[in-house]
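Complex shown without one protein chain; remaining protein chains in place.
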Amino acid sequence: MRAKVYVTLKKGVLDPQGETVRSALETLGFGEVRDVRIGKFMVISLNDVPRDEARQRVEEMCKKLLANPVIEEYRFEVEEG
Amino acid sequence: MRAKVYVTLKKGVLDPQGETVRSALETLGFGEVRDVRIGKFMVISLNDVPRDEARQRVEEMCKKLLANPVIEEYRFEVEEG
Amino acid sequence: MNAMVEPAVTDALIAAHSLTREEYDRVVVILGRAPTYTELGIFSVMWSEHCSYKSSKVHLQTFPTSGPRILQGPGENAGVVDLGDGLAAVFKVESHNHPSYIEPYQGAATGVGGIIRDIFTMGARPIALLDSLRFGPLHEARNRYLMGGVVGGISGYGNAVGVPTVGGEVLFADCYSHNPLVNVLCLGMAQADKLFFGRAGGIGNPVFYVGAKTGRDGIHGATMASETFDERSEERRPTVQVGDPFREKLLIEACLELMRTDALVGIQDMGAAGLTCSSCEMASRGGTGVEVDVRLVPRREEGMTPYEVMLSESQERMLLVARRGTEEVVRGIFARYDLDAVVVGRVTGDGLMRVRDGSRIVAEIPVKGLVAEAPVYRRPTVRPAWQDEVQRLDLDAIPLPRDYGAALCRLLASPSIACKATVWEQYDHMLFVNTVVGPGADAVVLRLKGAEGGIALAMDGNGRYTFLDPFIGGVIAVAEAARNVVVSGAEPVAVTNCLNFGDPTRPEIMWQFTEAVRGMAAACQALQTPVTGGNVSFYNETTGKAIFPTPIVGMLGVLGHISHATTPAWKAAGDLVVLLGESREDLGGSEYLQVCHGMIQGRPPTVDLETERRIQRCCLEAIRAGVVRSAHDCSEGGLAVALAEGCITDPDRPIGVEVSVPGMLRPDALLFGETQSRIVVSLREADLGRLQAIADRHGVPVTALGRTGGSRFVCRGRTYHIDLSLAVLDQAWRGSLSAFFRHR
Partner (left out) sequence: MRFGIIVFPGSNCELDCRWVLENVLGQQTELVWHKETALGDYDCLILPGGFAHGDYLRTGAIARFSPVMAAVERHARRGGLVLGICNGFQVLCEAGLLPGALLRNTTMHFLCRQVHIRVETAATPFTNACTRGQVLRIPINHNEGRYYADEATVARLTANDQVVFRYVTAGGEPTEAANPNGSLQNIAGICNEGRNVLGLMPHPERAAEALLGSADGRLLFASVLRSARTASATPR
């Protein structure tokens, strides 16, 4: 089974990479872009276990390693197959 | 409106970061993790336009700037509000 | 694809492997039969230009390669120079032009990784990188993208792998727009009596595969680097490799640790043509055979065929031969760094490269046939019909500038001359706390810890000169590199080089190549700086349009005492500014003609190597005697630019200058001409006599130009007058490149 983890910068935290992409898009003629925020998208393949157990394990992974609560927040989905 | 863009490494392209995170998770006791691939997750806020038009524009953005066709592929969703 | 069924070897398949009919027939003779698919792949990479040097070999043999300090000339993974005190410098330059065009960040990054492996393979700790780069004009977004990616890749990989990038050069011209050049030099330090070589010795000894796992990366990268670009290059994109500087850092430490044991017999990096090239080169050097079983090779991907495993160019991998019985020592060391170390085969006595897929033999090739009997070509050469045309230059038709100050500023702002700080600030150039003179001077100077002395390194090569006259271009590449090392306080001792040219099957290109090599050989001879190695990159063309022929010279110099380190910047107000050497009316091929008149015309300045040698000796003696406080050679932009750089290159201490340049030449030639063998020095007034004495002994003309001081650049002559504030010069020189990258 697979987990998809999304790690993004917290609201107040400045995202220079996103801002750089926004201004690059603007110079490329995409003036309609108001704001860009860039985070991480992780795809984790797991040995099959009951969904709830998997959910709980992935939650642990995020808390322990994948996200830093000082600057980031995370969200994830677990899917079969 | 907002577009969510997912940029991932093509299949077969080495992902040193993902592999390093996988082995870190393993040493942390998450032996059930078989594989980790790390990509980008971008949230783009746009001025409102008809959905199809927005879709087409975001497609262009991905082609032109957001993804590197040499090693990456992309996927996106456009949502109101 | 099922490992058991391999495609039949058809004419189409042979062509797809860029082997000619004749080459294929040769393969059949060597094998005494038709090759298998895997064997065809092995021959195609081993006989590619990149691995076999088939078009360049006979010419490279004309380089002087021996000297009292040379411990290892061309032929091994890198050259080795004796520094005394039991220390040896190991250095070499490598190109990664084609991969960097296809994917600038990863192309440049993996180029850095590759040259570093060449160095620690020899038993040396890599301590410095230099990068020589060529791009198209920056007003084109595509060129900014390429440069940003390449610099980012060198920064990203070099910094993380823990080898400082201490210097280099960047030059710009239209011809590089569709074919940028990325040449990287790596220097390592070793104990002279503890060098290692890529030799497979000791029949029955285990062959270890160490480092990263094998994937389908860069399959046919070697043949790609040997083909001209066309629209179809896009399709080749999947062959791009991704570098992992972290794994390479671990590989460096693990290999150096292993080298401190007595387990290691021979070691070789897996570069172009990966496992194939490394195993048969080791067997060839060792006069042995090698057998490997692809089943045992650690893999990253499912269902790889023997063909793919043998040709993969996955990065951060090494092949090594250990003494039988030391297997556990090897495994133990690599385990400590969490790296794979697997026995994949053994050394044999039958002189064959045998590849097994388990019990099945998929390739069995005489090593001699692959290496020693590889094709060698003396390709036809023709002086291009247009050569006379581009050399013609009618000075009378060229108007003098109305405003010489404006012309100077345009030159200082020309990206090829402008300050490259936006580039080098992205590189860790201080690691290992050796960098006494970092990027921004004529050469970098590194101290040698625990010794009195130091070493200097410079890279140079002016493609425009070489285009206008390949022989002179070759001479100047060597002479300027040596001069840059000399003005930094070091004696030039050895050369590495990278020869970037077009399609060698075109007689005009081959003529450029042979002429440039002839010029380089002559200069190396005269300046007593043997060639210890290098790299040839052919097929630098896109859709039939070749780059300027661009030989890049990496010059290694030795400082007897680190206190001899000297920089271009004035040291104090009130010093005398003196020119060593003579100015001639050399506007041909100058940056001034291109920038101010849009012309790439004329004959480049000629070099009298005896004069060059005397001026270098003179400058070095003056530096060692403590007579001069700054030294800077005249290169692109000529005397005026050299003087301006004396004022502004030290950001913390700008110092003005007031000079008048005597001479009967037309003023633009006097100020901006690029006559070679000229060096600007500054010194205390009291030392002028001593400088004069030294110069007389060497028969070097000395011209006092004026004095340092104030906050303006003032330069007067009979018919011109420049008076600019240093702020204006600084803005032109320092502000130019960063303006192009401001959005980033």
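Odds and ends about this structure:
As written, the chain order gives the labels A, B and C, with residue 1 at the start of each chain.
Rule of thumb we're sticking to: a residue touches a chain if its C-beta (ideal position, glycine included) is under 8 Å from a C-beta of that chain, and two chains touch if they have at least 3 such contacts.
Computed from a predicted structure; not experimentally measured.
Note that the undisplayed chain, when the full complex is considered, contacts A, B, C. In the complete assembly, the contact with the undisplayed chain comes from C:162, out of C:162, C:211, C:519 or C:568. Within the complete assembly, C:430 is the residue of C:29, C:382, C:430 or C:693 that touches the hidden chain.
Although one chain is not displayed, subunit C still touches it through residues 155-156, 159-160, 162, 244-247, 249-250, 336-338, 424-433, 435-436, 447, 449, 562, 744. Panel shows subunit A; residues 12-14, 16-17, 20, 65-66, 68, 70-71 of it touch the chain omitted from the view. Hidden from this view is one chain, which touches subunit B at 16-17, 20-21, 24, 27-28, 38.
Just so it is clear, only the chains that are shown with their structure count from here on.
Look at where the CA atoms of subunit B average out and do the same for subunit C: the two points lie 37 Å apart. Centres computed as Cα averages put subunit A at a distance of 9 Å from subunit B. Centre-to-centre separation of subunit A and subunit C, using mean CA positions: 41 Å. Contact with two or more other chains is made by residues 24 of subunit A.
Along subunit C, no residue makes contact with two or more other chains.
By the touch criterion given at the top, residues 102-103, 106, 212, 215-217, 237-238, 240-244, 246-247, 300-301, 314-315, 338 of subunit C touch subunit B in their complex. Put simply, subunit B touches subunit C in their complex at residues 10, 12-16, 20, 23, 68-71. Across the complex, subunit B meets subunit A through its residues 6-8, 18, 21, 24-25, 28, 30, 32-47, 49, 57, 60-61, 64-66.
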